[in-house]
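Beneath this line is the structure, given in structure tokens, with notes to follow.
Other chains of the complex are left out, but the ones given are in their true place.
First chain written, first letter: the chains are A, B and C, and each begins at residue 1.
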Amino acid sequence: MNLFNPIIPGKTRRSAKKPGLPPGSLVFTGTRKTDRSIIEVIDYDSEKVHEQKEAKPSDLLPFRDQTTVTWIDIKGLHDIEMIREIGEHFAIHPLVLEDILNVNQRPKTEITENYINVVLKMLTFSKSANKVEAEQVSIVVGENYVITFQERKDDVFDPLRDRIRNSKGRIRTMGADYLCYALLDIITDHYFLMLEKIGEQMEDFEEELMEGPRKETLRQLYILKRENMLLRKSVWPLREVISQLERSESKLIHRKTTPYLRDLYDHTIQVIDTVETYRDLVAGLLELYLSSVSNRMNEVMKVLTIIATIFIPLTFIAGIYGMNFHYMPELEWPWAYFAVLMIMLLTGVGMLFYFRRKKWI
Amino acid sequence: MNLFNPIIPGKTRRSAKKPGLPPGSLVFTGTRKTDRSIIEVIDYDSEKVHEQKEAKPSDLLPFRDQTTVTWIDIKGLHDIEMIREIGEHFAIHPLVLEDILNVNQRPKTEITENYINVVLKMLTFSKSANKVEAEQVSIVVGENYVITFQERKDDVFDPLRDRIRNSKGRIRTMGADYLCYALLDIITDHYFLMLEKIGEQMEDFEEELMEGPRKETLRQLYILKRENMLLRKSVWPLREVISQLERSESKLIHRKTTPYLRDLYDHTIQVIDTVETYRDLVAGLLELYLSSVSNRMNEVMKVLTIIATIFIPLTFIAGIYGMNFHYMPELEWPWAYFAVLMIMLLTGVGMLFYFRRKKWI
Amino acid sequence: MNLFNPIIPGKTRRSAKKPGLPPGSLVFTGTRKTDRSIIEVIDYDSEKVHEQKEAKPSDLLPFRDQTTVTWIDIKGLHDIEMIREIGEHFAIHPLVLEDILNVNQRPKTEITENYINVVLKMLTFSKSANKVEAEQVSIVVGENYVITFQERKDDVFDPLRDRIRNSKGRIRTMGADYLCYALLDIITDHYFLMLEKIGEQMEDFEEELMEGPRKETLRQLYILKRENMLLRKSVWPLREVISQLERSESKLIHRKTTPYLRDLYDHTIQVIDTVETYRDLVAGLLELYLSSVSNRMNEVMKVLTIIATIFIPLTFIAGIYGMNFHYMPELEWPWAYFAVLMIMLLTGVGMLFYFRRKKWI
């Protein structure tokens, strides 16, 4: 079981890139998550939509200079040659391509004269593995085109594709910058979904803890804590990423799109707020768990010790009359046995009474 | 029991909004807390007051351009159609309306040319549920009107309505910005009431802890801690909200109102200060509780162990003379039994004495 | 016992002010600490001093426009009417008066064109209650006058009055701003006295802890911690208060007074430094206490358990030869009893020896 995978980037990061390679060397540092790289193209303006399911890199060139908005979606990053080709078509700097292929890249925004590059994490909840999975998405926005780079085939952008096809909302009337915003908005919405999942888990834990802690809880709380750490690591740079986009004075971001980016920025703040609240809550749950366990344990030990404490003196009394001295006058007395039994009973009840008055039981 | 509801926004937040909906889609994300949406209108200037208890959206239009100050109070946010209509009347941006309907919105101020939108939490103490309840209130301030959006019918603004009706204070002589300030002032005053409630609870806890911790205390302290977290989450952005209003150079905020806003800002600082102090106090109480419990437990265990420790050696002595060896000279001695009893007594008393001198009991 | 009183402002704060009162409503939020409000006036310049022990508000008016420096000292804040009258005489804004009467006000400086208002806490050590007491002092500084508002009759300003009377130092040759500085200086000097008291208490605790912790120590440490929190709450805003005075470019603060204010600012930094150090020290003491208690407890339990552990096997041996089997050859052997006693002795000594070699005792 490799729990650390998504959290400790050092583990796999750049492991494929031998230190000493020239900068700008294209190396895919992730694990291959799809058979072959697929290029999907959607080209649209307010009038018409044109889709191409499996395009070749050479098909992409004309789109660069058309006035229609073109969304080029690349799924699968292991085909380095193809990505280099596309990078050259669109004049993307080798260092930017290196960042796109390095799937352990910290979320960041790079603004150049001709394009903007946004790298961030897309979080999805994998039902099969029952855990949050992070995938790197890079978005390159030019004058009339948006290129998205994803590791996997499945993504969360289908509703957006439908909106483009069906001309829902204002997407068809706006430019590439709005498309980029729409992509970021969907990704951020999914952060809220993740928070919801984690919130539900925490609620379950809390109820469980209130009823009585179980042994596995410690481990589960630890994993919950780590999942939160993953979220924090993805979320904090996200704020910076969106903020840089919003405040940039690049001509690629039109004035009409800015209010949307500001709204998005507010959402990232809210995500961060919630993640920080979760952090405190997990810490509180852990504290509650440890105190509960300790209280419970103490209760058990106290009762057990009280039982022993009551019987040890009684056993001592029995021991006295089990001695074999020849001259023990009490032994002869006919009522002695019953008297001793009575004394034992009284001693025991007296101790119980005393312990209860002391509020020990 | 759903303890998390007010604290973990991820739980319910945007759960109604499927990721992928176009931005500006109006979705009410709360739970319906009132039968039907009601619109109350108070229109006043220094001369006269006009009230309308249940207005229709279409009634509101004329007020926009009158020079009198109009307070439009909307109670109940589930009637999306009505809110969209009002939004269009007053030319409010769809993204702002989306924020107003999203009751998990982080408190914020949005300043545009024609209106200012303030979103914040109103805290009230529900006597029936015996806990603090948070409700989102949005205030849209224009040139001559203030629109408030509330989730529920009951609110805390009645004293303000009376002041308008009876012309108490300077409210009737000032503009819409002062009305907005007065609303914020009442909401902030209620924060102090909440702090008072929590302060009383903490005082009770402290007295309880000083007397001796009870089992339920841990759980209650945990809930107290969470309530504080809720407060912090509402209070910290509040400061920013008021500060933005105060520092804004919008023509909607008149110079005469600024000192009042600065005073309000000071109050929010004081609320934050107190919340932070509470946080430290709760942490201190928890520490005190855990130490008390542990000390108490230790005392009990020590006494029990001392009892056992005294009797175990005595039982051993009894055990010796309970052995059945044929040649045990002591058994024959006539005074042996009493001697052994005496030895046991001395051993026991000696141990007690030793333990007391060591300050163990 | 109301321990929370001075620390949790929410408890009493504004409890007298019903939310919804118009801003600027004068409400005294403290508890009446003196029979009747007294106004003391000292009027001086470098030539002469004039004192008036019990002035009426109407007596104060002429002082406002004289070139001599006038110190108006108001003791007792419950006479709202009188304070409103004075406020009107000196044209003090109602919001400022509200702050002066609200004794739970956070320390702050308000600089207007005609006067400066400083609100801060005066700490005194009450010998009778054996604890630090906080009282709110407000200072309004105008061109030629200083008005101080205190809750109680006793104050710490007597040495300053003597300096004015006896013309000690440069007080008589400087203006109202220097008088304000002198008042602040005395209040700050008393913070050092409080720190000294708390420092002594901590030293006592430390010695006590080194000798061996007592049961009450936990509670006392907790109270010490809370007293520190009170100090912090008063001290941190103090820095800001003085710093605002120093950096203000108000014409009410003359250039000659600035070095004194800077010196005062250095003192507040030092107070904060010390309070922070105390905080760490108290945390350290608490840690030391808990570890000491736990170590001590462990020692006791270990010794007790060792005693039991040694005797239980011996009792078992005795138990064997207490069995009543008919065919137990050892029972017949004449030296068996002594052999068994010897074995028991050896077992016990052996265990003791083993435990000591293991460094368990």
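Everything below uses one rule, namely that a contact is a pair of C-beta atoms (placed from the backbone, for glycine too) under 8 Å apart; a residue touches a chain by one contact, two chains touch by 3 or more.
This is a predicted model, so every value here is computed, not measured.
**Q** Total copies in the complex, given 3 are shown here: how many?
**A** Across the complete structure, the repeated chain appears 5 times.
Rule of thumb we're sticking to: only the chains that are shown with their structure count from here on.
**Q** Among line, ring, star, complete and other, which best matches the way these chains touch?
**A** line
**Q** Please indicate the chain closest to the centre of the assembly, with centres calculated from CA atoms only.
**A** B
**Q** Please tell me the distance, in whole Å, between the geometric centres of subunit A and subunit C computed from their C-alpha atoms.
**A** 43
**Q** Which subunit A residues touch at least two other chains?
**A** 322
**Q** Quick check on the complex: what are the subunit B residues that touch subunit C?
**A** Interface residues on the subunit B side: 156, 158-160, 162-163, 168-171, 181-182, 185-186, 189-190, 192-196, 198-200, 202-203, 206-207, 210, 259-260, 263, 266, 269-270, 273-274, 277-278, 280-281, 284, 287-288, 291-292, 294-295, 298, 301-302, 305-306, 308-309, 312-313, 315-316, 319-320, 322-328, 358-360.
**Q** Which residues of subunit B touch subunit A in the complex?
**A** Of all residues in subunit B, those touching subunit A are 1-4, 7-15, 17-25, 93, 95, 98-99, 104-106, 108, 212, 215, 218-219, 222, 225-226, 229, 233, 286, 290, 293-294, 297, 300-301, 304-305, 307-308, 311-312, 314-315, 318-319, 321-324, 328, 330-337, 340-341, 344.
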